[in-house]
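Just dropping this structure here.
All protein chains but one are shown at their positions in the complex.
Read from first to last, the chains carry the letters A and B; within each, the first residue is number 1.
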Amino acid sequence: MSNTQRSNLLHLGTIALLAVAFFILPTYHVGNLSRIMVLAVYAIGYNFLFGYTGLLSLGHALFFAAGMYGLGLSMELFDLTTAPALVIGLASALVISAVIGFLALRTSGVSFMIVTLMFAQAGYLTILYFGTYTRGDEGFVIQQADRVLFGVDLSSDTGRYFAALALFSACFLAVAHLVQSPFGRTLVAIRENEERARMLGYDTVTHKLKAVIISGTISGLAGAAYALLFGYAGATFATVQYSIFPLLWVLLGGAGTTIGPLIGVIFMFYLIDLSSSITSAYMLIAGVVLVLLTLFAPQGLAGELRKRVFKWMP
Amino acid sequence: MDFGPHLLLASLEGAVTAAILALTAMGLSIVFGVMRVVNVAHGEFYMLGAVIAWWVTSLIGGHPAIGFVLALGIAPLVVGFLAAAADKLILQKINYDPDRTIVATIGLLYIIQQTTLMTFGPDARPVQPPFNTRLALPWFEYGEGGFAMFWPWGLSITSYKLFVIVAAVAILTTLWLLITRSKIGLIMRATQLDSETALAFGVPVDRVYMWVFGLGAGLAAVGAVLVVPIQQAHYLMGHDPLLLAFITVIIGGLGSLPGTIIAAILIGMSDGIISVFFSPTLAKIIATLLVAMVLVFRPQGLLGRST
Partner (left out) sequence: MDAVNILSTKGLTKTYGGIKANTNIDFVLPKGKTMALIGPNGAGKSTFVGMLCGRIAATSGDVFFEGQNINALPAHKRISLGIAYTFQITSVFAGLSLHENVALAARRRLGSDVTAVDAKVADVLARVGLLDRADQIAGDLSYGHQRLLEIAMGLAQDPRLFILDEPTQGLADSEIASFIDLINSLAGETTILLIEHNMDVVMKTAAYITVLNFGEILAAGTPDEIHANEAVQAAYLGTTTDA
């Protein structure tokens, strides 16, 4: 079997597994998986920038929230239906990521991390400042009756699951294709040795900007989908914590691998699920996992698998 | 209160903020200057200082001043020691690789914060200041017969807050003397300038880093101990000081200690003044965006060197 065939099998197989899971697993886990798949899209967006391009952003919550509030506010304040609201959510994330990318890419390394962190923090504070419209930390609910897309009721378990699966599959396959394309490989080259990539004739600045925009838009799509499928938008999703989560998921699952994001979200979700039944300080687990990961397994789960066994994994 | 006295009050409150901020930001600045490490857990070391101060003072009975003085000595030492341990066990093992260090310190942040939540609890707990007399402050009014002093109602400051300002100045001066005059300071500066050459000259760079990391955390802890009689100890209290310290260090210029002090005064004072007259949220938004813009367009800040 060629490497391309192996990749296709891996990707399509994952989707098939997720589809089948709906019919096999109990309702509780099916509900979890809906959430997991949407968050995995967020992780995929983050992985594109961090894992493949090598840029560590600490402000991705800004993009997630842009999508979430873009959709949420359109529906709540302007009474738009789901389809145009989705477009607005997506557009908000796209525009914001273009602006942030343009500004933040003038810095690098630690400064880039801090700049993205600052912009995201400013975004969170702005949401609070306009609390009359956004309801701040409390957030607002998007009515069940409104959450219908193309005739499908997204608030039902089935509708929600398969909408999440459709979204996940689309992003999963699109990004998998992208990272194996010349564009994706150039991003990896930039991650590995930017100066060398530049001196091979690649416009590294434009490449990085495109990477930020793609990453931010996918993250925004996840945010919009989250609001739509779970009927809620709140400022918590714009906090630093929600910028750290995708970093955590991607590191745990395997940065720079296609299935890493999904694996990371599943693992972390259930790790927190289990530990929050023991203590309210479940983020302690997150902290310990982060430290252990960076000490002993910086490649993450899928990354270690790729390093040791499945060298063909994209 | 009229504008004048109001401004004076805001300035004094700002001076207290600036004093604490200078200590906290200085810790962050030293660590970055010497080790090139961005310690995201810095705010949690700050919080630990306050929490330990609470433990010490609640264990020691009698006059609050005794407990406070003890806390002032114990908390920074304990926090410094913990930080040094974290450096040796974690940061040195990953060789201060920038990406992995950020991740490790984020992990450390959650570990410290959540452990505190589990032991100290989610409530805010007050600590008694060692002394707390209210001092009314005079203001001048131009009337017939020239300037006359009067004491506007509400224009006052506590003796403790004055103490905080004085203490911060004293500590920072000692630090300055340490860095510029002592052998330890010389070793620190040498390591900062060129760690490889320092190593070749027999400077134990690893150990210097451990001490510096501990010192940085200890400074933050001192700031927190000083502030806790004013503010109360809470497991989430490290979040805002972390952001503010970052802002200060960046505006002052990464790696420049004088820059950090100047920025701390500017930011502490303006934060105090702006928050009195405008919405604090708006003030924070402006400050955050300002930092981002400084990094984008003038990365060396006020006085720093380019990284």
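Assume contacts are C-beta pairs under 8 Å (C-beta built on N, C-alpha and C of every residue); 3 or more make two chains touch, one makes a residue touch a chain.
This structure is a prediction, so every number in the text was calculated from the model and none was measured.
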item: Contacts of the hidden chain among displayed chains; value: A
item: Contact partner of the left-out chain, one of A:S74, A:T116, A:T204 or A:S243; value: A:T204
item: Chain not shown: contacting residue from A:E138, A:D157 or A:E192; value: A:E192
item: Positions on chain A where the hidden chain makes contact; value: 181-182, 185-186, 188-189, 192-193, 195-204
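Following the convention adopted for this analysis, only the chains that are shown with their structure count from here on.
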item: Length of the line joining the C-alpha centres of chain A and chain B, rounded to whole Å; value: 34
item: Complex contacts: residues of chain A adjacent to chain B; value: 56, 58, 103-104, 106-107, 109-111, 113-115, 118-119, 121-122, 125-126, 128-129, 244, 247, 251, 279-284, 286-291, 293-295, 298
item: For the chain B and chain A complex, residues of the former touching the latter; value: 38, 90, 93-94, 98-100, 102-104, 106-115, 117-118, 122, 243, 246, 250, 279, 281-282, 284-285, 288-289, 291-293, 295-297, 299, 307
